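Removed from the display is one protein chain of the complex; every other protein chain stays in position.
In this document, chain identifiers A, B and C correspond to the written order of the chains, with residue numbering beginning at 1 in each.
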Amino acid sequence: MPPVTVRVQPDPFDTAHETALLLRGQDMVGGVGAFTGVVRGGNGLVALELEHYPGMTESQMQRIADSACERFGLLGCTVIHRVGRLEVGMPIVLVLCAAAHRGSAFEATEFIMDWLKTRAPFWKREVFADGRSAWVEARADDDAAAARWDGIVAAAGAELKK
Amino acid sequence: MPPVTVRVQPDPFDTAHETALLLRGQDMVGGVGAFTGVVRGGNGLVALELEHYPGMTESQMQRIADSACERFGLLGCTVIHRVGRLEVGMPIVLVLCAAAHRGSAFEATEFIMDWLKTRAPFWKREVFADGRSAWVEARADDDAAAARWDGIVAAAGAELKK
Amino acid sequence: MLHILYFAWLRDRLGRADETLPLPADARSVQDLITQLRARGGEYGAIFARPEQIRVAVNQRFATVAAPIAANDEIAFFPPVTGG
Partner (left out) sequence: MLHILYFAWLRDRLGRADETLPLPADARSVQDLITQLRARGGEYGAIFARPEQIRVAVNQRFATVAAPIAANDEIAFFPPVTGG
């Protein structure tokens, strides 16, 4: 099996360090696709507070990372998701997918992000400058993006209302 | 205009540093798409030697980065391409695209990579363990990938045989 | 005993993060448990009257209302996720 790292942590991550770890000892990697999610401001937002379901989060992240390795023939995969209070402009999530060719690296990175947005048990609360806070609602277009990937994602996240 | 950085250099790049620069002073970025190209081994390859067309390379990279910003509504873009001798496992190229939403960050990163593969004046020579070396030939599937992006890429790279 | 977990606004509105209770006598599925919780009335009644706004996991895997439940299961209720 290729090297897979999944972590949930309050601390920042170091993209360069994680990329170096992913490449270490490998000589058939042609490219690493990456995505860094960032707290986007606007409307007086000052921070997000992220909570998750300890245990389930990590096991689900491991499953989807393994599944991405198999589906896209990855040579390695790293998924790190932060929790706790994160100010505007701070990185929240990092996905790295190493592959022989760039096409599968790009596809796998998008696949994992779509999955994280719709099937990983994290919840965000928005905290505003005036002291208000509110739970973020799920977005229909995230569900649509995840639906592109057919059976695998759907099976991983069957909904209550069925 | 959003911040655009393009560079051609023999030295390694620092992805974390470049990402931090791209995010500095911005508060509407929701995600950064990234791709790191790496020297892939196999068949006794020990290194690539990359040459380029100084002047044209930088101006073409600037054009495509500006065009990606406009086409995908990017909030910033960084493209760094290394030249000279690069051993197996070493990073060659870095593309970072910052956007409000992940869809455009992913698309722009792929767009720029497809363009670099087919329209940026770089050439690779493969150096093998037994001392042989050979220029890499262009790949038809890279042309096909670039063709997805229609007018913009085609116009930037009209071929001699027309 | 069932271990029941609540996350995000379910936890806020119910005022608890988890509870432990015996497997109800007639409860065979998640739907049976939802019916029992709804019968408590108050915030439980309001929340579990609208199962379309809730997701469920049984033993840390997403599940449907039809999923069977058994003693010692961990059942989690939460809103649609918003990570990434």
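Before moving on, here are some points about what is shown:
Note that a residue touches a chain if its C-beta (ideal position, glycine included) is under 8 Å from a C-beta of that chain, and two chains touch if they have at least 3 such contacts.
What you see is a predicted model, and the numbers here were worked out from it, not measured in a lab.
Of the chains displayed, those contacted by the omitted chain across the entire assembly are B.
When the full complex is taken into account, the listed residue touching the unshown chain is B:Leu116, out of B:Ala65, B:Cys97 or B:Leu116. For chain B, the residues in touch with the chain missing from this view are 37, 50-53, 55-56, 59-60, 81, 92-93, 113, 116-125, 135-139, 142, 156-162.
Here is the rule we go by: only the chains that are shown with their structure count from here on.
Across the assembly, chain C contributes no residue that touches 2 or more other chains.
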